[in-house]
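Supplied in structure tokens, the structure appears directly below.
Every protein chain of the complex appears in place save one, which is left out.
So, chain A:
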Amino acid sequence: MLSKGFLLLLWVFGLHLAGIYLFTRGFLLTRLSLLNTSSCTSSPFSCSLPPTHNRAVVLIIDALRFDFISPDPPSPPDPFHHNVLTLPRDLTKRFPERSWLFNAHADPPTTTLQRIKGLTTGSLPTFVDMGSNFGGVEITEDSLVKQLTAHGKKIAFMGDDTWTTVFPSSFQHNLTFPYDSFNVEDLHTVDNGVIEHLFPTLSSSSWDVIIGHFLGVDHTGHRLGPSNPTMKSKLLQMNDVLTKVVESLDDDTLLVVLGDHGMDRKGDHGGDGELETSCAVWVYSKGVDLNVGRKREEGEVLSQKKLFPGTTEPHRSIQQIDLVPTLSLLLGLPIPFNNLGTIIPELFSRPSSSSSGELEYARALQINAEQIKTYLDTYRASSSGSDLDGVWDEVVRRWDDVVSRERKDGVESLATFTRFALEECRALWAQFNIIKMGLGLALILLGLLGSWGLYVRLGVEKEKGDLKEKAEHWDWEFWVGDVLKVCLKGAGLGVVAGLLVYLVLVVITKVMDGKTMDAFDFIIFFTPFSSSLSILWTYPPPIPTRTSLTLTTVLTSTLAILPLILHTLSFFSNSFTVWEDHIVLFLLISTIVPSLLTGLRAPTSRLRTRIIGFSLLFALCVRLMAISTVCREEQQPFCHVTFFASSSLPSPPPLILLLCIPTSLVLPWVMKKAFLGTSKSDRGVAGLVLPYLLSGVLLAGNGYWVLEYLESGEVFGSGWEEVLRSARTLVARCAIGGLVAGGFGMWWLVPTCLQIETSTTTPGSTANGATPENKQVTVLGFGNAFGSPYFIFWTLWFGLVFVVTQLTGQVVLALAALALLSYLEVVDGVRDVRNIEEAVSSATPSSLLEGGVSGSGTNRIRFSEVVPLALLAIHTFHTTGHQHTIPSIQWKTAFILTSTLTYPLSPLLVMLNSFGPIFLMPLSLPLLALWNFAPLPHPSSSSLARKESVRASLGVMLYFGVCLVGSAGGVAWLRRHLMVWKIFAPRFMSAAAGLVVVDLGVLVGYGVGVGRVVGRVGEMFDGWRG
């Protein structure tokens, strides 16, 4: 039967999962990117139209908001950015058949990279575009650029270098002039560079399409805001450039000027605000009239108008991605495969080239709609097809409707269909669901409050009103049983409440759209919500009374949570998030200072030596670990990669090659002799695992990666790959197989490190001649009877992570293990000092005797003891070659056990490599309760050991939970931040995954490790009286 403590931790885990699920569903939207390419098979114009223009100039003015070029800007107009860039509206007024102004809606996230993707593929951007290019930025989907190059068009490019990273090989080499885009301070370099190369290129004839990307307006907005004289001069400069471009255009060249996104009142962008998503689009055809002949019928769907904030006159509005099919057809190209935009009807309102009596746009729309239907069909048939489950029936119904109609009156239904497809896909992929994000966050917060309450309550000796209060020792597991009953009742209530709220809000009153929150979401929210609420209601966390609120207690508790507070707050700043590895080191070293001070004032010299020595060893290990780093991109150029030999060469540094094998030889020996040996608890399973099994596994781990280095570095020259590859696969399989079968098997059978010696003494014959034998039993390793076997359990997992970590990381892991052991000794020493001080300072020394529990209660967990291990987990994560970014994932590790990608083994190995360090430290937390904790008196000691293990586990869950709230709050709050997709969102994903890993770690630690060790050791001492 599962123990009560385990069920309690499981409940907290459930709370976390539900919160993470809701928040993530609201925030991280995923889309499968299909790699199909549109091509016209039957005839050149079966999926396109005859071109109206042979060449095009596309000029992107970053962050050009619609009102910057609008003929009716908001009133009162701003002197610095309204009525300044006037060329587009003047030309539109003069040539209504050849020039158009649109207020285009850009899909959030309104950042340049995402917008370039949207503008070229016609699709909706999501954070994780799952597909073969996971982790890379290159656009592999079908796009306008791809179609242009496929049809032999030469593209010239100048400006923002984001384009050259997403299309590394599409532009003409001699006509490509990229400029660095991230130096926001610099307002002019990019623009001047574009201008310098634009006009020579324009006058030459070696191009078919020119793409120019100006950044000055955007940078001026970020740095100085839109209402600034610099903005005016910048826009005037743009006006001059455009005037000159228009002058030098050929008649068969199409000019498109657009902003990739808008900007908010402060000049920033990234989110989904009206000002950020409203960008300008100006299309100008110098020679060809696109809008001739009879006027087309005004349909509602295709002539939408929108009011810009602050204006009175609604203006023609389009979707920004509508440019993709429009440009494709005007240039006679197929529409990119993933496009969801609809052609702009104004540009096709002329007599059809193929059939008379029709307007060209009917044909264009048909091509457009067919392309979208093909896309939806392909997506539906793909592995992510279930995304469309909810809307598929409607898609089919509408398409049938389109097909059944005659072409003439079918135009409107075609347009309705394409717009419907866009809206549905947008709802699926491209909108933050604020409600879900908020509810998820609320759930995590409430769960934290609940588990904090339980953590505090479990720390109290007796539960008031408990029937067993009078018992010598409070039966905490009985109490937890009550708590779980309350939980269960609350959860049941929550299911009903969730369904009811769903019925009321969605089905009956229709306040909320079913797509925002479906019945499942309501249940996912209300079940944990109501169960944690009922916990808080029934067992409110004890509120500190005025007498307990002394200066000292307030100060110590503030100091205990200060690192957590600072760590959490740092997630609201991009630079602190970028430099988190340094911050964690700083906080981690800071947490050892109180112990060091305790050591300095310790009453005996043995304690002083022990605490100060181990504190310094801990600090030294931690600092040495910090030398190893793979730098984040944003840390450049101020960071040197030390994890690898250099930033371009993914092989270990020479020093590490020398150090790794000695490390593996020394580490098990140090564990056995220096740490377990002092309490004589290096017998039993420890005597087998540490010197033989663990050493072997660590050496095999070294061997694997050395072989990998030899192979990838071609040290022996070519021809050896096959041999080396199979050799290292064999080594890794032996190591992991031996560990799993041998190590865990052995530990499960004998989870003790005790040696029991029985010596018989005959104290001479008594009067009646009988010789009663006095048996004297010596138990070696008694003092650390719980801690030692649990530590052996930990080393087995340590070995597993060690094998899948690269060489530099292996040395770091060894240091981390040393730091952990030192820290356990420090904590033990500090507790000794505290006990002595309490005993001395208490007015009645007998109080120690009365509270028999507090005498043996030296393993009472304090939150300040948990914090360093939580920080050590993140520190180990950073120093084993990881950062909170997707590019830092070590894909190599997928091939440790097999030479080809194998499911589910390969992803599991990558996860073990990435989150192994974060898994190990929470797994070690029960050691805080078990280390040097004697197992007698029997039942109460075991019970206490289990209780404090639960508290330690809850403590580390709290730490990572609060961190998750920080990063989730940061990412929700800063979802309009420029850097949200580069810095905050990856950190949030890492925090969410980290919390799940931590939860798994404590569940394995408590459920398997503590359960087995305490149970077995308890059995051994059953019936003994200490």
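Simple rule for what comes next: contacts are C-beta pairs under 8 Å (C-beta built on N, C-alpha and C of every residue); 3 or more make two chains touch, one makes a residue touch a chain; residues count from 1.
As a convention for this text, contacts and distances are computed from a predicted model.
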item: Omitted chain (choose from "PIG-F-domain-containing protein", "MICOS complex subunit MIC10", "DNA replication complex GINS protein PSF2" or "NADH-ubiquinone oxidoreductase chain 4") - UniProt protein name; value: "PIG-F-domain-containing protein"
item: Omitted-chain contact residue, chosen from A:175, A:639, A:927 or A:998; value: A:639
item: Contact residue for the chain not shown (choose from A:426, A:623 or A:834); value: A:623
item: Sole contact to the chain not displayed, among A:589, A:661, A:699 or A:746; value: A:589
item: Where the unshown chain meets chain A, residue by residue; value: 185, 566, 570, 573-576, 578-579, 582-583, 585-586, 589-590, 597, 599-601, 605, 608-609, 612-613, 619-620, 622-623, 626-627, 635, 637-640
